[in-house]
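Note that one protein chain of the assembly has been removed; the remaining protein chains are unaltered in position.
Our next item is subunit A:
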Amino acid sequence: MTSVCEPLVRVQAGDFDLATEARRLTDGRRDVGAIVSFTGLCRDEDGRLEALELEHYPGMAEAEIGRIADEAAQRWPLSGLSVIHRFGRIAPGENIVLVVAASPHRRAAFEAADFLMDYLKSRAPFWKKEHAAGETEAGWVEAKDRDQEDMKRWER
């Protein structure tokens, strides 16, 4: 029986650093053959968006990401897995979410990172509100059917 990695999950207002997080998964190890990372950023929607406000459910956000990460760690032979999700006001160009998956071989790392993002989008309790440039009214982002379909790709 191979050992299952213990994922690192953080939900925070502050920024994160990709290089630091990648190094955390390789420092002192000789068994890692692949690192795949995904970073989600806030985009300005062709100049329309001034900022995103990310609301979250404290406690459940960490717990739900933890459950998704544990499932990925059971499903693929990972040597390390880190997930960081920010909340609060985030401006275009800033980071929102980071997934870093490390594995002896590339396929597991690619698939685990992809799986994590698909599940995060539809199951982690976060909600985005868009602040439009030049307007005082802000609107909630609507969930896309596409995100549900992305998640279903992983059903066995």
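To be clear about the criterion, a residue touches a chain if its C-beta (ideal position, glycine included) is under 8 Å from a C-beta of that chain, and two chains touch if they have at least 3 such contacts; residues count from 1.
Just so it is clear, contacts and distances are computed from a predicted model.
A.B. asks: Quick one: find the hidden chain's UniProt protein name among "Molybdopterin synthase subunit MoaD", "Cytochrome c oxidase subunit 1", "Transketolase" or "(2Fe-2S)-binding protein".
C.D. replies: Not shown, but named in UniProt as "Molybdopterin synthase subunit MoaD".
A.B. asks: If the hidden chain were put back, which of A:Asp17, A:Glu55 or A:Glu94 would touch it?
C.D. replies: Of the candidates A:Asp17, A:Glu55 or A:Glu94, A:Glu55 is in touch with the missing chain.
A.B. asks: Can you tell me which of A:Asp27, A:Asp46, A:Glu142 or A:Glu155 touches the chain that was removed from the display?
C.D. replies: A:Glu142
A.B. asks: Can you list where subunit A touches the absent chain?
C.D. replies: For subunit A, the residues touching the absent chain are 40, 54-57, 59-60, 63-64, 85, 96-97, 117, 120-129, 140-143.
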